[in-house]
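A single protein chain has been omitted; all remaining protein chains appear in their positions.
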Amino acid sequence: MTPMQLIFIFTAVASTVAAIMVVTRRNMVHAALFLVMTLFGVAVAFVLLEAPFLAVVQVVVYIGAIAILMIFAVMLTRNVTDDESGHPFNANVRLALLSAVFVFSLLVVTLGGWAQFSAIAPFANTSGAVAQLGEALAAADGYVLAFEVASMLLLGALVGAIFVVWPRQAEND
Amino acid sequence: MIPLSWYLVWAAALFAVGLFGVLARKNIIAILMGVELMLNAVNINLVAFWRYLDVRDITGHAFALMVFAVAAAEVAVGLALVISLYRRRQTVAADEVDLLKW
Amino acid sequence: MMDPLVALGDWLLSLAAKINLPPAVSQVILYLLGVSVIATVALVITIFNTWLERKIAARLQDRIGPNRVGPWGLLQPIADAIKMLTKEDTTPAAADKVAYNIAPILAVVSVLLIWAVIPFTSVWYGTKLNVAVLYIAAVGSFGVLAVLMAGWSSNNKYALLGAFRAVSQLISYEVPLFLSLLVPVLLARSMDISVIVEKQGSFLEMFVVAAPLAALLFFISSVAEVGRTPFDLLEAESEIVAGYHIEYSGFKFGMFQAGEFMHTFTIGALTALLFLGGWQGPLVDQYPILGLVYFMGKSFAVYFVTMWMRSTLPRIRIDHMQALNWKILVPVALVLLMLTPLVDYFTKDLGVLFSAFPGSPGELTLTWRTAALLLTNLVVGIGALDIIRRTSKRNTKARQRFPERAVARPPKEEAA
Partner (left out) sequence: MLDNWLFIGIFVLVAGVFPAMPIIMFHLFGPKRSTPQKLETYECGMETVGQTWVQFKVQYYIYALVFLVFDVELIFLYPWAVAFDTLPLLGVVAGVLFIFLLADGLWYAWQKGALEWS
């Protein structure tokens, strides 16, 4: 077993356990902190996959922004009766567990039948990936449309979210 | 070296855990966290395929970035709805908000 | 001339090869040594800075500053550390123990990690990442998390409120910070800090000449990131209790302070690297060791400016703090970012036009491009100042309708 494999196994196990904590913790702040752990594990995986740009993006976007927003929302909506006591799950918990296990085994079985399932990474120079990505994002035969659509999507999200969350006059009193 | 299958199985596990969270949790914010886990699992797959199949084809990277954008938009609007809902109904439990059920 | 540190590394590697260590292990050991050296250097500079800062702040305020412990009070930081060690370590009974203890460590880690990508000279650096600029941004987001964890885990209303305020300030100022970080990346076409430094060979090539406005935006928003005066309203010790670290005592509190001090100097270093040319300077090609002198000199110069600001400017109000960010810094940065690539693109081939004139076209292009970018920066900066002045005039008019009431005015002469 190579050191890289050890690092991978450690990361994968830690982040999967953290993910299980995310969906089972009653205390939502704890859940959010475990979510941060999982997301960090995914960032480590991106490094192992030689995509360091996505690894830092993962940390900047998910840990730096999305997780913070989640914690903010948890604190803005914290209800005394809601998080410390009471059951975190709804009535369908058994069904949910069953379907999660089903989806997992389905995915593994389906992918297991694929010829390249246990492929080994080809030796390749990945250092130019960021420049290549930037070029592709702004090229007419690349993803320039997706680039602009992403911008529109985020603009829409910003406008929509502010519209939804901004208190109307009637609510203020 | 790490075979591709490890990444795929791990991503499938994360996806399943996220799915369980989405289906089973009461708290809407927890459901959104489950969605984030599922999106992350997708991202691992995209990047793993990029690395293991063809490094010159940057599609995996580009789509992973799109997933980031979609995740951010989803969280922004979703949490805004949760906060707005909380201020009107004093609840963040998904099964207490079933006005659109019928 | 062989660099002493590189030679030392080679010698250690050969030594490891002699005792038949596998190359991977010796590599890890070498990295471990390098990491420890960099981290120690960062900490030692921080400790020195606590003394320097008090000394300079004192001189600026016409005081003497620490002068009892050791010559010129140089041993004051050690005395402070001993004092801190004798304080009691309390963890509030209601606190969330794990998060409460991790938060101060995370606060230091988030700053210390930046030092992994800082090049001290052309050959002394931790490591070269091709995403170093974004790496710095990523590491900074752990600092935000540390603040939020500290505030929440203390289980104290004031701490939580302080954390909310602190986080909203930190993330707000991250926007102009990231926006202005994009300008050096755009000018150097690389996110690698070593490459960014290499592109700033001469004085005219320094990015502060081509993009002074971006440098200013970067500097202001980084100072706000650290939460130093004039942006220290999170812990305004004379007004509110303490902010998010109210429940911390002893060394854990010291960690937050150490993180803040280290961050301030790190900002000086980053400004020096990204905008002032880092280790570049005259004669640096012959004597690479001079690079360290230049880098440290530039860093301490920027650091001195932050200290100067600290001891002269009054604290900013919270609504002003947010307005400064969202209504001045971010729009200015956005306009600058829209113009910079266009100007850059259209002046890229300008040298060809002037190739009929004497002088090498390449150099001419560079000068023209720098001049055009400088002009853009100045136009945007002066335009922004003009708009601010006009809007503030409107505000003064509004204020004149409700004239300020004199609090203590001596009775008028004719009344007497």
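For clarity, chains are labelled A, B and C in written order, and residue numbers in each chain start from 1.
As a convention for this text, contacts are C-beta pairs under 8 Å (C-beta built on N, C-alpha and C of every residue); 3 or more make two chains touch, one makes a residue touch a chain.
Note that the structure is predicted; figures quoted are calculated from it, not measured.
Participant: Name every displayed chain that the left-out chain is in contact with.
Facilitator: A, B, C
Participant: With the full complex in mind, choose from C:Gly9, C:Gly70, C:Pro92 or C:Pro288 the residue touching the hidden chain.
Facilitator: Within the whole complex, the residue contacting the unshown chain is C:Pro92.
Participant: Among C:Leu161, C:Val305, C:Ala371 or C:Ala384, which residue is in contact with the omitted chain in the full complex?
Facilitator: Of the candidates C:Leu161, C:Val305, C:Ala371 or C:Ala384, C:Leu161 is in touch with the missing chain.
Participant: Looking at the full complex, which residue from A:Thr16, A:Thr38 or A:Gln132 touches the chain that isn't shown here?
Facilitator: If we include the chain that is not displayed, A:Gln132 is the one touching it.
Participant: Can you list, in ascending order, the chain B residues touching the missing chain?
Facilitator: Missing-chain contacts on chain B: residues 65, 68-69, 72, 75-76, 79-80, 83, 87.
Participant: To test your reading of the contact rule: which positions on chain A touch the chain that is missing from view?
Facilitator: The list for chain A reads 4, 7, 47-48, 50, 52-53, 57, 60-61, 64-66, 68-69, 72-73, 75-76, 78, 80, 126-127, 130-135, 137-140, 144, 147-148, 150-152, 154-155, 157-159, 161-163, 165-167.
Participant: Across the whole complex, list the residues on chain C that are touched by the chain not included here.
Facilitator: Chain C touches the missing chain through residues 27-28, 31-32, 34-36, 38-39, 43, 85-94, 101, 104-105, 108-109, 112-113, 116, 126-130, 133-135, 154-158, 160-161, 164, 167-168, 171-172, 174-175, 178-179, 182, 185-186, 189-191, 241, 246-247, 250-252, 255, 258, 318-319, 322-323, 326-327, 330-331, 334-335, 337-338, 341-342, 344-345.
As a convention for this text, only the chains that are shown with their structure count from here on.
Participant: My parser should flag the chain pair with the most contacts; which pair should that be?
Facilitator: Highest contact count belongs to chains A-B.
Participant: Centroid of chain B to centroid of chain C, CA atoms only: how many Å?
Facilitator: Inter-chain centre distance comes to 34 Å.
Participant: Between chain A and chain C, tell me the centre distance in angstrom, where each centre is the average of that chain's C-alpha atoms.
Facilitator: 29
Participant: Determine the centre-to-centre distance between chain A and chain B, using the mean Cα coordinates as centres, and give it in whole Å.
Facilitator: 5
Participant: Touching two or more other chains, which residues of chain A qualify?
Facilitator: 53, 57, 65, 72
Participant: Which chain C residues qualify as touching chain A in the complex?
Facilitator: 24, 99, 129-131, 134-135, 137-142, 144-145, 148-149, 152, 160, 164, 167, 171, 174, 191
Participant: Chain C touches which residues of chain A in the complex?
Facilitator: Residues of chain A touching chain C: 3, 29, 33, 36, 52-53, 56-57, 59-60, 63-65, 67-68, 71-72, 75, 127, 130.
Participant: Which part of chain A faces chain B closely enough to touch in the complex?
Facilitator: Going through chain A, the ones touching chain B are 2, 4-5, 8, 12, 15-16, 19-20, 22-23, 28, 31-32, 35, 38-39, 42, 45-46, 48-51, 53-54, 57-58, 61-62, 65-66, 69-70, 72-74, 76-77, 79, 82-83, 87-93, 95-97, 99-101, 103-104, 107-108, 111-112, 116-122, 124-126, 129, 132-133, 136-137, 142-143, 146, 150, 153-154, 156-158, 160-162, 164-165, 167, 171.
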